[in-house]
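To start, I am sharing the structure in question, which I have written as structure tokens.
The other protein chains are all here in position, but one chain of the complex has been omitted.
Order as written gives the chain letters A, B, C, D and E; numbering starts at 1 within each chain.
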Amino acid sequence: MENKVNIPWEDRPAGCKEVVWRSSQNPIIDRYHIPTSNSIFNSAVVRYGDGFAGVFRCDNRSVQMNIFAGRSADGINWEIDENPIEWKCGNTTMIDSTYKYDPRCTWIEDRYWITWCNGYKGQPTIGIGYTFDFKEFYQCENAFLPFNRNGVLFPEKINGKYAMMSRPSDSGHTPFGDIYVSYSPDMKYWGEHRHIMGPTPFPLSAWQCTKIGAGTVPFLTDEGWLMFYHGVITTCNGFRYAMGAAILDRDDPSKVLYRTQPYLLGPAAPYELVGDVPNVVFPCASLQEGDKVCIYYGAADTHVCMAFGYISEIIDFVKKNNCAGK
Amino acid sequence: MENKVNIPWEDRPAGCKEVVWRSSQNPIIDRYHIPTSNSIFNSAVVRYGDGFAGVFRCDNRSVQMNIFAGRSADGINWEIDENPIEWKCGNTTMIDSTYKYDPRCTWIEDRYWITWCNGYKGQPTIGIGYTFDFKEFYQCENAFLPFNRNGVLFPEKINGKYAMMSRPSDSGHTPFGDIYVSYSPDMKYWGEHRHIMGPTPFPLSAWQCTKIGAGTVPFLTDEGWLMFYHGVITTCNGFRYAMGAAILDRDDPSKVLYRTQPYLLGPAAPYELVGDVPNVVFPCASLQEGDKVCIYYGAADTHVCMAFGYISEIIDFVKKNNCAGK
Amino acid sequence: MENKVNIPWEDRPAGCKEVVWRSSQNPIIDRYHIPTSNSIFNSAVVRYGDGFAGVFRCDNRSVQMNIFAGRSADGINWEIDENPIEWKCGNTTMIDSTYKYDPRCTWIEDRYWITWCNGYKGQPTIGIGYTFDFKEFYQCENAFLPFNRNGVLFPEKINGKYAMMSRPSDSGHTPFGDIYVSYSPDMKYWGEHRHIMGPTPFPLSAWQCTKIGAGTVPFLTDEGWLMFYHGVITTCNGFRYAMGAAILDRDDPSKVLYRTQPYLLGPAAPYELVGDVPNVVFPCASLQEGDKVCIYYGAADTHVCMAFGYISEIIDFVKKNNCAGK
Amino acid sequence: MENKVNIPWEDRPAGCKEVVWRSSQNPIIDRYHIPTSNSIFNSAVVRYGDGFAGVFRCDNRSVQMNIFAGRSADGINWEIDENPIEWKCGNTTMIDSTYKYDPRCTWIEDRYWITWCNGYKGQPTIGIGYTFDFKEFYQCENAFLPFNRNGVLFPEKINGKYAMMSRPSDSGHTPFGDIYVSYSPDMKYWGEHRHIMGPTPFPLSAWQCTKIGAGTVPFLTDEGWLMFYHGVITTCNGFRYAMGAAILDRDDPSKVLYRTQPYLLGPAAPYELVGDVPNVVFPCASLQEGDKVCIYYGAADTHVCMAFGYISEIIDFVKKNNCAGK
Amino acid sequence: MENKVNIPWEDRPAGCKEVVWRSSQNPIIDRYHIPTSNSIFNSAVVRYGDGFAGVFRCDNRSVQMNIFAGRSADGINWEIDENPIEWKCGNTTMIDSTYKYDPRCTWIEDRYWITWCNGYKGQPTIGIGYTFDFKEFYQCENAFLPFNRNGVLFPEKINGKYAMMSRPSDSGHTPFGDIYVSYSPDMKYWGEHRHIMGPTPFPLSAWQCTKIGAGTVPFLTDEGWLMFYHGVITTCNGFRYAMGAAILDRDDPSKVLYRTQPYLLGPAAPYELVGDVPNVVFPCASLQEGDKVCIYYGAADTHVCMAFGYISEIIDFVKKNNCAGK
Partner (left out) sequence: MENKVNIPWEDRPAGCKEVVWRSSQNPIIDRYHIPTSNSIFNSAVVRYGDGFAGVFRCDNRSVQMNIFAGRSADGINWEIDENPIEWKCGNTTMIDSTYKYDPRCTWIEDRYWITWCNGYKGQPTIGIGYTFDFKEFYQCENAFLPFNRNGVLFPEKINGKYAMMSRPSDSGHTPFGDIYVSYSPDMKYWGEHRHIMGPTPFPLSAWQCTKIGAGTVPFLTDEGWLMFYHGVITTCNGFRYAMGAAILDRDDPSKVLYRTQPYLLGPAAPYELVGDVPNVVFPCASLQEGDKVCIYYGAADTHVCMAFGYISEIIDFVKKNNCAGK
């Protein structure tokens, strides 16, 4: 169950007029944070116990992708396990996994559910697992057929069913991508797949015109589900990832109520512009405390960073700069 | 319920040593068989009433893809409706469909189930519907998220669940493709996705080295499920589709017991070599009668053809020319 | 000036329900019609003198592209010069041309104007020339910057200016293409470029969803300018070219009044399905006589063919099957 | 009319042996210079009034591209309007524009003419406009059909006609590109298109072997028109843009008298190597004062920079390092 | 040793004005000539014993590529072994071969040497073998590193060394390709690699503008080595292969004395236009008898065909239609 510990926070810097601002301690987790890592990024953080727990994407120096558990008292200084998570059987006996990356994590009812991009027979789809204590982990049936990435669960059932966003993909560096929502009565069989939103038609909002993908676990606000997501533009030198926000209908999240036309956070700091993959801001988790939100994002596919904002201001911004339906 | 009417049949021609041979009446359905059609191919045929019923892919002259019902006393001479099938709501109120193509059809328990490639928001996935009488048709929830093609149901439940093969794809002329099986307790939610088989590693069997896809509805034999499928090679002038066969385990069809290394039928007749897409043999349906099988296949993405064989000989051939596991 | 000679004509064959039907003499000009030719196709025909004159694309056996003059009494049996057209200076001293192909021809006021795809410094743009007698030919300034193809003049001035359709392209086998109209006071300087129409959004009319290009010189009807054009779809084995028709506003041809959703003529005859480039129907010229129209089209980038129809029926068809604005 | 105000200038740094050197104040305009901007780069500067005026490409945080007016007393410290330029009708009633980017600006006879890459129906071509006072702006007919970029006017008529350089392109991140010149009697109709120069044959000068494009408005010297242009090489990680110079014949600028084999300025400073598009130096404007020249260039598609040089030294360098005609 | 048996021959058909004409018996070997074959094409023929021997590319129905020995009394009616050639060790113990295709064969000094495209670790290079009797075959070291295809030996040593032409390639359907010659003192180590000729610069001779490859074993004439080779053009629907001829310097075959600008034989017969790969004419062997030459070529990657000509006329044609050095 989620606690009431204070989330990491820094006030808006003097002179800053941004709705979302960076932590002065960025990157809070460096690429070599554990002995075997080549890079640590695109990771999940939740409240747990007296502090926080996390599931971290640590690519090792063979550049094999796996996910690792970690713990922190303050959400800033992290102890990450030196070995990847070991999995027991959840609702399946089949826990084949060629690789794991880009985890998300959320509490639903009685446990923490984790989703990630799971390599089944080497093809990417959405892996599901759960833990009660971040010590023992149980792997379930993959949610979907390949090819899929960026599976993100809603933190409570909707109309009595589990709900998950995902982004159908192809087998490579997919140059397209829409966000869908799917439902399950039991975390094993999935259906009722509905389209939420896709890339924007050029030139409405070019930073998200190539593909988009769900980012952080959405949380409920008076306006509906607030989610931070990533959008991608294709420059002559490759992909550039930035972060926006969307507000989805509480009861039918396939209805997009509002969606940012401008990005909220784009690659501009040195640690976002330079790294294993230059020009990447990739949100994967957020913590809320009253009107405050702390967003965890991967930077340049290399390190973990934080950004802050006021939820009410973000909602205002999304509504004023809405491009949904345009 | 399926009848006992004689299936279309021609004896093996004198001098022919092939395991599978073409009908002398090919193509049995020409591209302009109905007034609006540009091409009729990749279609489904089942026993029905006193004869046969079918679901036909007829692309019209706007080259819009849709599926049409048809009836035949002998399985050779077909009356195809001039208008595409109209759908009522089955287990869903959402029957959005940008296009429909490549139908398959099979009787399960109490009705005929139809699957096809369904354009949801313009993205290809597997559509599901049913009919009791080939007059009224009911559309259900799409089985999977895009991108998917070649959804083929097993003709009976396996371990108490519906089972469907499909081929995860991308958004274009997909240059890869494996066959998976998925299960559903209710034809609405799907899971337990398992890999069946993929393209062959070069140069084991190059006609199926680019991608493969399920073809005809499998039928039970003493050896297991016998299915005709298509395999694709990429020549310097594009894709070439040929037909092979596989035998899958009765209780766990993700186990491939045998699979043809050589093709059973490759493009060689003029109507297979020339047409809207040259060099295509694409099996979608079969009828059995004792040891005889009649295979319906699309030729050159233009017309419908038939081929014949003896099931026992085909099983022999698949076992002797097995490449599964190699 | 254009004469009143009877155009080539064959009545609609018994049983045929098509709006446009093929000549029984197709292909009327074979690939080896002149000693040096590899192929003759995509050519222009006009009334001239006591019969007809033409400008023919003859690729020679080095597969160099050039255009040749020809004459015919009946429009069917053609004498084509063995040497390509030699050009004198028209409104320019610069008549550089790396290659010439896909000519169109029309009488305007006092002379026959010819347009073609002209290789300037090896880059394709629209060449312009004129002749009074099909013996002496004068080359003018290229109309546009590269890259451009399918330049087709209107047969009279519109609002006092010459008007030309064209299709901006890229440097290769362009996978996109819209039809524009541009204006010139003097056949030397061009401007006022306006978009007419582009490929159709999938799946409205897939035969024309990759690119389209102006085809025959438009002619005036009570409904506006009637033009036959080509549309292209990309199959897994390459491009397929079919023919449609559009009716453009008399005074402002950038306004598309009607446009065929189904094609009028698609590759289906052997000489259209097989050749140097399979599956091509490419209209370049038409002759009218009362309600009759004879369309000249290139088939399979290999030979010249003819098709026939009644103008009133074609107008009816275009209006009933209109997809403009959808 | 242009004034005599001193241009921005810094002497060559001690120890520097370069012909062109960077400003120590680079980048002089940062990406977030105005509240809505994501990046400000590839912009035009001219003398105006008591100082300087400019037209700036500011992509906003929706990454929509538009151009903005700005004013400066010293050419270094700029006030840029917070809203993009609003246009009135010049020689056309059609001022459709999906987007605007990469402006250039020059005084001709009685007004300032501005050119830019203009999105007509979403397809890039060359937009033209003028202003007398940088307060009211008038948009004219697009110069050319799509696809085109980098339109740069000569600052005076040549042989009585307006002259513009441009680079015919394709619909994406064009991997080819030559510089052409076109002429117009009236800024409305354009013709007499002539090839100036293309990418260099490998390995003559590899920094400009993929494509080139006109950069700054040329100015007259004793040797002819001196222009700074950009050249592009394709590395395994994308495009790299550097700056060279060319001298064109005064009366017939399609004659290239000299052209730099080595680049004059290549990406090497941190603000050129890192940004939204790494490794870009993109010159768009220059100011002259006696023998001094100040070049404005976009860096990394992110900010505006300046470089300096002596015109006489640059001419010497171009002549000594000439690769024209090789 | 080569015999004096009459080669296959048909006189030039009445009315035919071609320098090279097709056999009326084409295709002389059909795709299903042996029980396991999918296609038989691109094969080598030499005089042997009382008639002829051959090495045939027979792709089986698994579309595995291998080479088979065959014998014929007349060069037209062939008995081809049902099993591929088995190899003993020649000058190597390493006879790994993933696949074999496109053989050529020639007598040098004391034995028949065979070259082919050999899959070493699945990567194409040039395999070498020899036989004295077409019963026992010995495989030698591969001549070159991958990636290479179309290795063709000269039929005698040049300057005391073996000489082989080849076409360096890439790992797929290579879109480029030049002919080189390399030398060896011992058929084991190769060096002194020299460029012979490459594709023609567009638009000199477009049928050979994408790539070219050595075809038949060259034979000495008074003018030098006469070789038939293939050239390829890329149409919007893929590659098209045609046949030309070149005359190389007797002592230094890297010197091209003459080379056909027009092709000698292009795909135009139905069996060349239609098949597994449409539009392919691919010469691999020739037989000479006085002034007569019989050329064996693969058609449409499906069957084996023959064409005829007079050597003196071909030499005349090559000299008159020379494009070498242009």
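The criterion applied here is as follows: contacts are C-beta pairs under 8 Å (C-beta built on N, C-alpha and C of every residue); 3 or more make two chains touch, one makes a residue touch a chain.
Here the structure is a predicted model, which is why all the values come from computation and not from measurement.
A.B. asks: For the chain that's been dropped from view, list the shown partners it touches.
C.D. replies: A, D, E
A.B. asks: Return the single residue from A:196, A:209 or A:274 that touches the missing chain.
C.D. replies: That would be A:274, which touches the missing chain.
A.B. asks: With the missing chain put back, one of A:90, A:119 or A:231 would touch it. Which one?
C.D. replies: Reading the full complex, the residue touching the unseen chain is A:119.
A.B. asks: Looking at the full complex, which residue from E:97, E:148, E:302 or E:321 touches the chain that isn't shown here?
C.D. replies: Checking the options E:97, E:148, E:302 or E:321, the one contacting the hidden chain is E:148.
A.B. asks: For the chain that's not shown, point to the residue among E:23, E:60, E:97 or E:182 touching it.
C.D. replies: Among E:23, E:60, E:97 or E:182, only E:182 touches the chain that is not shown.
A.B. asks: What is the set of chain D residues that contact the non-displayed chain in the whole complex?
C.D. replies: 17, 202-207, 209, 233-238, 240, 261-263, 266-268, 270, 273-274, 278-279, 323
A.B. asks: Considering the whole complex rather than only what is displayed, give the residues of chain A touching the chain that is not shown.
C.D. replies: 31-32, 35-36, 38, 59-65, 98-99, 119, 122, 173, 237-239, 274-279, 301
A.B. asks: Suppose we count only contacts with the excluded chain; which residues of chain E make the list?
C.D. replies: 92, 94, 120-121, 123, 125, 141-148, 166, 168, 170-171, 174, 176, 178, 180, 182-185, 188-195
Note that in this section only the chains that are shown with their structure count from here on.
A.B. asks: Which chains, if any, touch chain B and chain D both?
C.D. replies: Touching chain B as well as chain D, we find A, C.
A.B. asks: Can you spot which option in C-D, C-E or A-B is basically B-C again, with over half of the contact pairs the same by residue number?
C.D. replies: Going through C-D, C-E or A-B one by one, only C-E repeats the B-C interface.
A.B. asks: Of all the residues in chain B, which ones touch at least 2 other chains?
C.D. replies: 237-238, 274, 278-279
A.B. asks: How is the touch graph of the chains shaped: line, ring, star, complete or other?
C.D. replies: Per interface graph, the chains form some other shape.
A.B. asks: If we use the touch criterion from the header, which chain pairs count as touching?
C.D. replies: A-B, A-D, B-C, B-E, C-D, C-E
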